[in-house]
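Quick one: the structure is below, questions incoming.
What follows is part of the complex, with its chains left where they were.
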Amino acid sequence: MPIIEMHLLAGRSVEKKRKAVAAVTAALVETLEVRPEQVRILITEHTDENFAVGGVTIGQRNETADR
Amino acid sequence: MPIIEMHLLAGRSVEKKRKAVAAVTAALVETLEVRPEQVRILITEHTDENFAVGGVTIGQRNETADR
């Protein structure tokens, strides 16, 4: 530990995800006083039909906004 | 909050998933007295080889049933 599950909207570049896991790991190492190798991060990417806020998926919200 | 992770077998239509997140959000708003915008739903879809009951994946069970 720490073990981190990171839920993201799908579509970010490999480069951005690599920067994110490096920065999150550094943040945990500094604040929780763990060694970097203890930090494991699992990313799960969700399409815009698989994430909803207020009962509306992101895909649905974007459709409405486009009209 | 509430934050909801919804694990489903893959393959449902966008329409059905939209109806499901709308209905679940309404259910939480009514019973937990939260505002709709507070409810976030993350759907993770699992193929029929990535879900098992009783030690047997759904794919394996269907194969056996077909014989």
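Letters A and B mark the chains as written, and numbering starts fresh at 1 in each.
Keep in mind that, in the parts below, a contact is a pair of C-beta atoms (placed from the backbone, for glycine too) under 8 Å apart; a residue touches a chain by one contact, two chains touch by 3 or more.
On a predicted model such as this, the values are computed, not experimentally measured, just so you know.
Total copies of the shared sequence across the full complex, per this structure file: 6, with 2 shown.
By definition in this document, only the chains that are shown with their structure count from here on.
Chain A and chain B carry the same sequence, and matching their CA atoms takes a turn of 120 degrees, rounded to a multiple of 5. In the complex of the two chains, the chain B residues touching chain A come out as 14, 17-18, 21-22, 24-26, 36-37, 39-45.
For chain A in complex with chain B, the touching residues are 7, 44, 46, 49-57, 59-60.
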